[in-house]
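Note sheet for the following structure.
The excerpt is restricted to a subset of chains, each kept in its original location.
We call the chains A and B, going by the order they appear; numbering starts again at 1 in every chain.
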Amino acid sequence: MRHLISMEQLERRDIERILDRARSFAEVSEREIKKVPALRGRRVINLFYEASTRTRSSFELAAKTLSAEVINFASSGSSVEKGESLKDTVQTLSAYRPDLIVVRTPNVGAADLVARWSTAAVVNAGDGKHEHPTQALLDVYTLRERLRSLDGLSIWVVGDVMHSRVARSNIMAFSKMGARVTVCGPPTLIPRGVEALGCAVEHTLDRLADADVVYALRMQHERMTGSFVPSLREYAACYQLNGQRLSPRQVLMHPGPVNRGVELSADVIESPQALIGQQVAAGVVVRMAVLYELLAGRDVGTPRTSSPTPAPQLA
Amino acid sequence: MRHLISMEQLERRDIERILDRARSFAEVSEREIKKVPALRGRRVINLFYEASTRTRSSFELAAKTLSAEVINFASSGSSVEKGESLKDTVQTLSAYRPDLIVVRTPNVGAADLVARWSTAAVVNAGDGKHEHPTQALLDVYTLRERLRSLDGLSIWVVGDVMHSRVARSNIMAFSKMGARVTVCGPPTLIPRGVEALGCAVEHTLDRLADADVVYALRMQHERMTGSFVPSLREYAACYQLNGQRLSPRQVLMHPGPVNRGVELSADVIESPQALIGQQVAAGVVVRMAVLYELLAGRDVGTPRTSSPTPAPQLA
């Protein structure tokens, strides 16, 4: 495995290997010294064409915890860059000899292009509405920690499935791990043919009792008003997950940040059935495992040492 | 001491303990290798809801000098966030298991809320016009270095006391350390009842000769014109500290950045009686001491070692 671009490329055993390693990293966060030298001296570039403090800082923390060097390379979201200039940027960055590039862009397929243009390993941290595979991995991790296994679980993904890279990646990941996935939302927000990903479709929450896990998607501000939903109030009336609709035995997830009072009511956000904080924490250790998989994976079991490097011979 | 939110919470002996430790850190800055491993592997998050390159970089440098890991988490000042979303942000950040959060916000009381919501230690780096305790500590440090003790000193705080968190924290700190504090400014910029903090009030500089130390506040741009002062020129005419008004024996301080020609004239900024540069330098070592106090304070005398951490057992 050289890059992580899409959940499509991962088999169930790949997912399990990565998540088992993530668990072995989890105890690092409990220590007083939250750092291991596994990737010391490796260079990770965060190339973010969309503002995302959460995802960027999660990757940054993962890399630093493994003692890698991190360079943040953010482009203002306003100058949406064309394929050509993305290529030039990647060629520039390649000259820095990064070991790994984490890339987020608003363009479907851009992470794959970066992987072709660069000699570094590439992690897709979101490419338009296409995929966000580390989100799916951290969600599977969170569920495994809570429920041991996804086999046979019924998972409902509720909300704007149409525009959600999280939905796409998660439907695939949940299915591969043995869950039955149902997507639910207004017809305007469910893409035609989504069943091809192996999920069922519902347009109301009437049968929500069937779900063991309810995964609420973030309602993007730009879709909140407009042609996709008649109004926020109407959306919340039909699809908001709240204490009336959820049973305490159901587990609730959300990729954050939450629009309180829209897709989730305030009460369920704080309830013990919500795993939102656990998802964020899982993000760091799962990304550590992904970085480790891509950069040190061939040496599994013999992590690279961090012996001090001598200074070069100087003239 | 778990958090540093307000000068109210500190006794004189607490201040002295922190500043004595700051002095022991001061010699690190003189070394060729400006770094100690005291907080190696600890995670510090800088959560800044207001742009402040100076304060942010001072905390960042303090944390890095102690070998802590720093994650900057800046929110654009434009999207002034509501209590709810501050809570969500803090819950997200808590999932990163930070050891300490440094928080600056435009909202009075926000640092206290962060401390309640998070398991990390919290340092208030300014919450609206409420408090900025590390500024007060670095100012006391600077004065102690120059004048040995604050006992019996007369300290005038001149300018916009009304809107100044620095004034509030400093009046308390100077008083606790034994100084007599006088605040001076136009009636529109002196809050009613400020005497309750233990200071005298003057509305002119006529008796400035009484002061051993003159502490000029920054005139905020947004108050420079408007209802608080008739005009900048008028303000400067009445309250600017300059070579005519100051005696060379008086010590001059300012929290920076200075509006040259407004609250201070150019000549006094550069004069040896001004301690502005010393204040900035003190900021780094005092913040090192505060971080150390909060993170390692229970082990005083046995600083945590930085022995290399072994890599976790990997599957």
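Criterion: a residue touches a chain if its C-beta (ideal position, glycine included) is under 8 Å from a C-beta of that chain, and two chains touch if they have at least 3 such contacts.
The model shown is predicted, which means the values in this text are computed figures rather than measured ones.
Engineer: Just want to confirm the stoichiometry: 2 copies shown, so how many copies does the whole thing hold?
Structural biologist: 3
Everything below uses one rule, namely that only the chains that are shown with their structure count from here on.
Engineer: For the two copies chain A and chain B, what rotation in degrees overlays their C-alpha atoms? Round to the nearest 5.
Structural biologist: 120
Engineer: Quick one: in the complex, what on chain B touches chain A?
Structural biologist: For this pair, the touching residues of chain B are 40-43, 69, 71, 73-75, 84-85, 88-89, 91-92, 94-97, 99, 304, 306, 308-315.
Engineer: With touch defined as at the start, can you tell me which chain A residues reach chain B in the complex?
Structural biologist: 17, 20-21, 24-25, 27-38, 53-54, 57-58, 60-61, 64-65, 256-258, 260, 266, 269, 276-281, 283-284, 292, 300-301, 303, 306
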